[in-house]
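Quick one: the structure is below, questions incoming.
Here the complex is missing one protein chain, while the rest keep their positions.
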Amino acid sequence: MGKTIIKTDLIDDNNSFMGTVKSAVKSFGLPRLIISLFLLLMFILAPFVGANFFTQLSNTLNRFSWNAVLVLAMVPMIHSGCGLNFGLPLGIIAGLLGATLSIELGFTGATTFWMAILLATPFAVLFGTLYGFLLNKIKGGEMMIATYVGFSAVSLMCMMWLLLPYHSPNMVWGYAGTGLRTTISLDGYFNQALSGFLRINIGHLSIPTGALLFFGILALGIWAFLHTKTGTAMTAVGSNAKFARACGVNIDRVRALSVIMSTWLGAVGILVYEQGFGFIQLYNAPFNMALPAVSAILIGGATVNKASITNVIIGTFLFQGIVTMTPTVINSMIHMDMSEVIRVIVSNGMIIYALTRKSEVSK
Amino acid sequence: MKISKKFLYRSISILVIILLAFFMFVIGRGHTIYFDNKTFESQNLTYNSVYRVDLMVKGELKGQIFSRERISDTCMGQSFNFILKVIESRGDEPKEYEFKIRIPYSWDGVVINLPALINGAEENVYMSKFIPTVVETPSLEDDVVITDEFMIDPVL
Partner (left out) sequence: MKKNTIVSFISNNLVPLMFVLICSVAIPLSGFSFSYLLAEIVTRIARNSFLILSLLIPIMAGMGLNFGMTLGAMAGEIGLILVSDWQIWGIPGMILAMIISVPISILLGTISGKIMNLAKGREMITGYIMNYFINGIYQLIVLYAMGVVIPIVHSSILLPRGYGIRNTVSLLAMRQSLDNLLAIRIGTVKIPLFTFIVIALLCLFILWFRKTKLGQDMRAVGQDMEVARASGINVEKTRIISIVISTVLAGFGMIIYLQNMGNLSTYTAHSQIGMFCIAALLVGGASVDKATIGNVFLGVTLFHILFIVAPSAGTKLMGNSMIGEYFRVFVSYAVITFALIMYETKKRKALREVGRSLGLSQTRLSQSKQA
């Protein structure tokens, strides 16, 4: 009896045309509609201000390929009801440890990338386990604590980057001989390790096939996982914890697993970002990685406790589209570099919008 | 009745705050005053610079202005009282003058020509608006705005 789920359509004026439009807007979400239209407008305006459409599209695709995995890292935690993963910096730190260790151990070329993932994994699992254990103790207050756990970890690592015994001359400060630099160039290591693989160039259009493929595989993996028994249990925990408990799911274990997955994806995500960007950024840099990822998945239509792979793809594309398009288009139109401010307002406005929405299921 | 009373209190308090703001506008307006001890010609009259002028504001010696010198002082509000001890030429006994001048509200800086003031010239003769002569060369560095989007820069 308890397993039957009754779906009710609450839109009463379903018959009229306006009603269908309204419900379509409602299901798509007004903010997302505005952002999509805005981005569409940017693409239409781009040729008029002298920007090549295909160059712009390539830039957007390129940035998409850097950031998509970081956004994907939001999915498992949202699914298990842990909310938006403001603690993404924790995963990023695991990734940074992997990258720096991989270079320190003397690997070169694209091998560094795969070694970095391998080396980052134990850290990600360790951090994720601790972090998951903590989040299980404070159910309901995850997001604020996640933010500050992330901040604490980043500032602790700021000290560690200075103190840890790294020696590779490509990474440490030249004059002191110790302490890692703030930015480390990846030339000769895994710069473009994925993006350069099978890159397609047609005129102005350039597609980073390898990076997109890598994201595709990970996304498929997550999608497949969410359809396994454990995956459905995870969704159940997020959408209806009581029901899940009644079905005999160990809630704490499932939540901890989702946190470990998110942390690991965060670690891989930063490595994918770095291979595209070409540099490792240490110290304060991980601070400002969580918010863009959070707002990207929300722009994609996710809510605080519901997210899908489609949300990730749409959201990352829209967010990165705005990031790449607005500077070129707006600047040449009004000669004011307002793109930064627009991005700040849009992305944070989106997060606030999501936070104020009533969660579909009360815990 | 009760609502109107509340409304009354509110409007009175808002009025008081606006009046207070207006008052602050008047008493807080700062001016920089430049005292020139320079020979000055105006309307076919020549006011010769004097040997030394001591500027006293509120009983405090602000400075000694020798011939062809300039010193500056600041004041808040539009009326400025000061005492000048004038030594016409070296070795003379100082003569004391007390002045109270009104400064136009919109002027940030005011130049006062002391010889003209001492010799009883009109206000528009001894007082003129100070126009900063230093033209700033815009450097590229100034145009770069440092914002802290993610608020991570510790400043304390």
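Chains here go by letter, A and B, matching the order in which they are written, and residues are numbered from 1 within each.
We take it that a contact is a pair of C-beta atoms (placed from the backbone, for glycine too) under 8 Å apart; a residue touches a chain by one contact, two chains touch by 3 or more.
If you're wondering where the values come from, they're calculated on a predicted model, not measured in any experiment.
Q: Using the touch definition from the top, which of A:152, A:170 or A:250 touches the missing chain?
A: A:152
Q: Among B:12, B:27, B:45 or B:61, which residue is in touch with the absent chain?
A: Considering all chains, including the one not shown, the answer is B:27.
Q: Which one touches the absent chain: A:45, A:125 or A:162?
A: A:162
Q: Looking beyond the chains shown, say which of A:138, A:198 or A:220 touches the absent one.
A: Considering the complete complex, A:138 is the one touching the chain left out.
Q: Which of A:198, A:220, A:246 or A:345 touches the chain that is not shown?
A: Going through A:198, A:220, A:246 or A:345 one by one, A:345 is the residue touching the chain not shown.
Q: In the full complex, which bits of chain A touch the chain not displayed? Write them out.
A: Its contact residues with the unshown chain are 86, 134, 137-141, 143-145, 147-149, 151-152, 155-156, 158-159, 162-163, 179, 291, 336, 338, 340-341, 344-345, 348-349, 351-352, 355-356.
Q: In the full complex, which bits of chain B touch the chain not displayed? Write them out.
A: 17, 20-21, 23-25, 27-31, 74, 76, 108, 136, 138-139, 142-143, 145-156
In this section, only the chains that are shown with their structure count from here on.
Q: Please work out the Cα centroid separation of chain A and chain B, and write it as a whole number of Å.
A: 58
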